[in-house]
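Here's the structure, in structure tokens; my notes come after.
All protein chains but one are shown at their positions in the complex.
Note that the chains take the letters A and B in the order they are written out, and that residue 1 is the start of every chain.
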Amino acid sequence: MPHKLLLAACLLLAACGQPAHDQTADLDKPYPPTQGGTLVDAMSGEPSGLIAMLAGESAASAIAANLFNSLLKYDKNLELEGELAKSWEVSRDQKTLTFHLKPGMKWSDGKPLTSDDVLFTWKLVTDDNTRTPYGADYKLVIRAEAPDPLTFRVTYAQPYAPALDSWAGLHILPRHLLEGQDINTTPFARHPIGSNYYQLDEWKNGERISLKRNPNATQGQPRIDRLVSRFIPDPASQFLELMADNIDTMGLSPIQYARIFPARPELTRKIAQYKELGNAYTYLGFNLKHKPWDDRRVRLAINYAIDKQELIDGVLLGLGEPIASPYKPGTRWSNPDLKPYPYDPARARQLLKEAGFEDHDGDGILDRDGKPLSFEILTNQNKQREMSATLIQRRLKEIGIDVRIRVLEWASFIGRFIKTGDFDVVVLGWSLGQEPDQFNIWHSSQQDPGKFNFIGYSNPKVDRLLEQGRLELNPDKRMKIYHAFSKQLYEDSPIVYLYAGYGLPAIHKRVKGIDNPAPPAGIGHNAYEWYIPEPLRRTEIAEK
Amino acid sequence: MNRALSNPLAQWGFAIIATILVLAALAPWIAPYDPDAIDVKSILLAPSTTHWMGTDGLGRDVFSRMLFGARISLLVGFVAVGIATFIGVILGAISGFYRGWIDVVIMRLVDIMLSIPTFFLILAVIAFLTPSIWNIMIVIGLTSWMGVTRLVRAEFLSLREREYVLAAETLGARNFRLIFRHLLPNSLTPIIVSTVLGIASAVLVESSLSFLGLGVQPPQASWGNILTDGKEYIQFAWWLSAFPGMAILITVLGYNLLGEGLRDALDPRTKS
Partner (left out) sequence: MIQYLAKRLFWMVPLLIGISLISFLILHLAPGDITTTEAGFNPKASEESRQKLRKLYHLDEPLMVQYGLWLKRMATLDFGESFAGHQRPVLWEKKDEKGNVTKGMIQEALPITLLINVISLILTMLLAIPLGMIAARKHHQWQDRAITVFNFVGFSIPGFWLSLLLMYWLGVVYNIFPISGIHSINYQSFSTWDKIYDTTRHLFLPIVIPSLTGLAGITLFVKNGMLDVLHQDYITTARAKGLAEDVVIRRHALRNALLPLITIMGLSIPGLIGGSVIAETLFAIPGMGKLFYDAVMMRDFPVIMGILTIGAALTLIGNLLADIAYAWADPRVRRGVVR
């Protein structure tokens, strides 16, 4: 390294360039698939541990997904297929599921992976000592057994439609390493041994987690040798790192995607932009236990007074879709008959008048019984939600509603306002999963502090539909149930659906083999097939 | 004071601060747009004759927001430092006047406060109490009185030994009168200097809190949160960060020049 001699000069003059990785190789040329290389990405937070059932953060799940397998998984079209399981059967009474594991699977330490491990994991996730929020699904299993090393069988008291989905979401953990340990405190969370494409190479606290290829992987070998996730908390720094070619991929904001990239040919030359259906939607939720939100007319009025297209244009720069049910647009669960409430301020005023809100005292703000219609929108530190709240505030002011905004960091938000029910209106998001069951969010039994139905929604008809939906395994009948559920929800309007934004990943063009346009499962679904042709690899990370 | 105003640095500082105060005071009359008026059809426009400082991510006019933001940023500075100065003068006066055990207690309190990184304290308190403009001003005030306390105490200790104070005391002047008639007016200069410098720091602290999302609540504009909004587009929508950044820089510089100029001009060392 001759330039190290220039160190002193460098520090004084800050003038010597780094001759590293200037891209002379052609990025757009086709290259045959090859093995090797390193993919670097950035995460804003560091995982607390890598056992997904314990660590709630998205950072933990993202990394753990490369280390562990579930029995089942979703393919690129969001249909279930086997992962550790080769096949599965549902019994005639629809209460028993039998999984047949692929033969000869191993953990990355070389020990065999059998149905014993699956049974052990089920015991863990249902154990009352395990600090997991995800136990409920698995506790419905009344009997779990592993009759032979390749068979795992679970029996439910009654048919449970979300069961298969739940087995696609449970990472199977190794019994031989965890038995007899306290799962909540085990060092395994920081030294995991898994079965998926990669294994942990190194975890530098506060800096990065590196994964390397797992030679014993149960799903075949990935093409890229190493995955490095750097912890870069600030999104501005992340973007600079992407521009400087120090990371290969990050999720873009709408402004970066729609404004900065088109204006910067040097970026589009080396970085490819992708667009995929997002897996979350943003909503405005009313505290139905507070007045006047118990009045459907008031809720509808607010719904009519919010211009969803303006939100999509303003907050997402058009990179999102309006929704009218809590399901991904275009999937079978989404009810095609429902259309978002249009922007209609006259209608909103009319409804408010019917509910008794008029500007009696002439101060420009509607009032009822001498009390002005005034409330606070609460949201957490999230740029898009904050902007949405600001736009909504503006629109509501036009029809005479006084809105204040309060932006809080997550801990205060949850602890002081959501759990205690001490809020009027929130702007928040829910994820859009593959499984239509939303019992936890909408069933009237789920209103206790800390549970998900914190807005206090309660409708016996919806309760019944949600209960039915869980028992029905026939996809077509199920679809009808959830369409009816969405319709009822739409009519009650306990929340205002604002938008579902797109996911906007940017990936350096050195990474090849990416499906574009993105299939329903998103571009990450075949990450194990991605490859980095040798001439395009970073020189500074040449393996030694 | 005349001496102070003949110092060119102080003159510059004074001119800067005066200009900004006038602009902030006249904001509703100067601002070409409503600072909160959203226009999603003109998001992130570059500066032009219609929008002198461009528009932000919601199509709001940055120039108007800067003018109204000046009010918030300056208010935070004034109130926070007012609180700090008030506490500092009282504690410092008690400490320096009465001396003895109460002096020891107050000085230890100062030491304790100085041993904890101030920004950590501010951060923890604001996060736990939830951010609002009042919380921010109070917390900055409650964590920055130590300097003034030490200063006032030192002044009092030295003034107390002056002959005119001793004379007043022997003539039977009450403590109250002594403090307010004789001691405080004569320690005013260093207090003013430290107040001016304190405002400069408070403006910076506000922008730091905005950076961490713990600043003034939207849609209210402050220079700190306009700058924070712009940080992700620093190389693209440069106007979003350049104008508030420069505004903070110039204002803080103005306060510092004024404060330092005053100190320099009133400093006995330089009289020779």
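Here is the rule we go by: a contact is a pair of C-beta atoms (placed from the backbone, for glycine too) under 8 Å apart; a residue touches a chain by one contact, two chains touch by 3 or more.
Quick caveat: nothing in here was measured; it's all calculated off a predicted structure.
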Candidate in contact with the missing chain, chosen from A:Lys86, A:Arg143 or A:His191: A:His191
Residues of subunit B in contact with the chain not shown: 8-9, 108-109, 111-112, 114-121, 123-125, 127-129, 200, 204, 207-208, 211-212, 224, 227, 231, 234-235, 241, 245, 248-253, 256-257, 260, 269-270, 272
Subunit A residues touching the omitted chain (full complex): 1, 4, 7, 10-11, 14-18, 20, 38, 40, 48-49, 55-56, 131-133, 135, 184-185, 187, 189-191, 202, 204-208, 210, 228, 230-234, 236-237, 240-241, 243-244, 246, 409-412, 414-416, 418-420, 448-452, 540-542, 544
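To be clear about the criterion, only the chains that are shown with their structure count from here on.
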Where subunit A and subunit B are represented by their mean Cα positions, the distance between them in whole Å: 43
Touching residues on subunit B, where the partner in the complex is subunit A: 36-38, 40-41, 43-44, 57-59, 127-128, 130-131, 213-214, 217-219, 231-237
Subunit B-touching residues of subunit A, taken from the complex the two chains share: 235-236, 239, 243, 253, 255-256, 259-260, 263-264, 310, 313-314, 317, 381, 386-387, 389-391, 393-394, 405-409, 411-412, 416
